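Left out: one protein chain. Kept in place: all the others.
Lettered A and B in written order, each chain numbered from 1.
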Amino acid sequence: MAFGSDLVIDRTRSGEPLPERAELVIIGAGVMGLSIAYNTAKRGLTDVVVLDRGYLAEGASGRNGGGVRQQWSTELNVRLMAESVEMCRRFAKELEFNVWFRQGGYLFLARSAAEVSRLEKNVELQRRCGIPVRMLDAEGARDIVPELSLDGIAGAAYNPSDGILFPWPFLWGYAQQATKLGVKLHTFTPCVGIDVEPGGGFVVHTERGSVRAARVLDACGAWSGEVSCMVGVELPTWPIRHEICSSEPLKPFLRPMVSELSSGLYFSQSMRGEIVGGVSLPNEAPTLSMGSRLKFLAHYSRRLVSLIPRLGNVKVLRQWAGPYDMSPDGNPILGEPPGVPGFFLCCGFVGHGFMMAPVVGKLYAEWLTGGDKHEIFGLHTLDRFHGAGAGDVAKEDFNIG
Amino acid sequence: MKGKIIVCRCEDVTLHDVEHSIELGYADIEEVKRFTGFGTGPCQGKECMALIARIVAERAGVEAASVPAFTSRPPIAPTPLRLFARDPAGDPDDGAGSEER
Partner (left out) sequence: MHWVAVAASAVPQYGHDFPVLTMVESPVSVRVEGSAYTGEGQRELPPRSRPWYACGALTRRLRADAGRGEPLRILFEDNSVRAFAGESVAVALHAAGRQVLSRSLKYHRPRAFFCLEGHCGGCLMRIDGVPNLRACMEPCTNELSAEGQNAFPSPDLDLLEAVDWMFPHGMNHHTMMTGSKILNLVMRGIVRQLSGLGTLPDSDADELPEVEELTVDVAVVGAGPAGLAAAAAAARAGARTLVVDEHLQPGGSLLADPRHGVAAAQAATTDAREAGAELRSRATAIAFYPEDGGGLLAVATPERLLRVRARRYLYATGGYSVNELFVNNDRPGVFAARAVGRLLVQHGVLAGERVCVVGAGDYAATLTRALSDAGCEVSTVDQRERRIIGVRGRTWVTAVEVDGADGKTSRIDCDAVAVAATPAPATEAPRQHGCKVELSPETGGFACLVDGDGHTSVEDVLACGDVCGYAGPEAAAAAGARVGAVAAREATA
């Protein structure tokens, strides 16, 4: 199986300079930026440059637990994610890159009658959208995860078609295909300023030179505000640090992603056999710091070992952290901000940006290339926070981790 | 002589894998680590990082001193979860969970 290649994906190493101009410059080579780049190129818009200040997978796209679920509390999100799941199933063939997507399901555990009601309400909505989710009692939960301790479990919701993927290859797959279609990827190219041209268009200044762009898309996740400020746009988002860890590699035994509502604990077994998981910590102040704390391992292990006692003797291999890009109503901020036409936002995805990237990338590309403008671009605008249409958008509150 | 030259024992990463990553342009030590998987196994790069960093410097044609080490994260050695479960920092009276829940 030969693997010699004359395809250079990341152009920075070879010293290739930035082009003088591009139709679209995407700032942020995380999963959103790369998905949008790939999809726009697929639809014929190939004069695209994607910039990142660091290496691929440095941001939240490289730090998340790889969960892909359709269990949400708003119909919009359920339907979007159903499409995203379908796209993940096709990803390896379409992008010619393995992403190890495994549909082992998601099991949500409730510890009180109130939590059970909450799950029931969501399950009803999800079932109406055609998701094969069902409510279970404690024993039913143990059928799915035999190692589970049922102590205090009041009920559960399980959707077998939810899944887990390995995030890094998504980036490489999108980058590979986008590059083949003509997109230029430049990593280690921090953006230092953006000039808004009076007649339209932008000049994006980076540490490695400048590029003129007809349109700019800000896909920097938790760092989106830093870039949007360069065109005078302030964002109401804020970063919350979420810690996560992985265990030693074990032979496969855990089928679904498991999540405990009361603590925000979530964990699953990756394609490499590691248990990857996290938990919410109380009273977290906004920060872009990605340092690790003993407090996290203490909370995590307390909850995890209580739920699955067998894991007490399993070893932690590594802990790290990534930012959740929080938005006031749990929904993303998309489209052009008022006053800066041609500048596009794509942030505020809280803890579900990665899983939404396949479908959002496709929808954004359709809109950017003159195709359909999906309803999310009319709903999830920046100005909804400024009174216009505020309250019309259903708040998404089924967030974990 | 035919056969594999293993550069990362834990993850079975070969010299060829590292060279391929660099050819694609994924030549920063953090990119090589993720793309090949070296340093992500039980030893977390103890045996292999310095060796591979030198290879990266040579193949990418840069000064050794300019190649950074990849980020070292806790725990430095694999540690059983049970050791953390009674740590006072994990006290549930701290009020885990947020209003969003």
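Brief remarks on what is shown
Note that contacts are C-beta pairs under 8 Å (C-beta built on N, C-alpha and C of every residue); 3 or more make two chains touch, one makes a residue touch a chain.
Being a predicted model, the structure only gives us computed values, none of them experimental.
Note that of A:Val68, A:Ala156, A:Val233 or A:Val305, the residue touching the chain absent from this view is A:Val305. In the complete assembly, the contact with the undisplayed chain comes from A:Lys295, out of A:Lys295, A:His352 or A:His380. Within the complete assembly, residues 1-7, 9-12, 14-17, 20, 35, 41-47, 49-51, 53-54, 57, 64-65, 67-69, 72-89 of chain B touch the chain that is not shown. Of the residues in chain A, those that touch the hidden partner chain are 1-3, 89-90, 92-93, 95-98, 100-102, 147, 169, 172, 248-253, 271-274, 291-295, 305, 309-310, 312-315.
Throughout what follows, only the chains that are shown with their structure count from here on.
Averaging Cα coordinates per chain places chain A and chain B 22 Å apart. Of all residues in chain B, only 16, 20, 22-28, 30-31, 34-35, 41-42, 44, 60, 71, 73-75, 78-92, 94-98, 100-101 touch chain A in the complex they form.
Those residues of chain A lying in contact with chain B across their complex are 3-5, 7-14, 55-58, 62, 168, 172, 187-188, 247-249, 261-264, 279-283, 292-295, 297-306, 311-320, 330, 397, 399.
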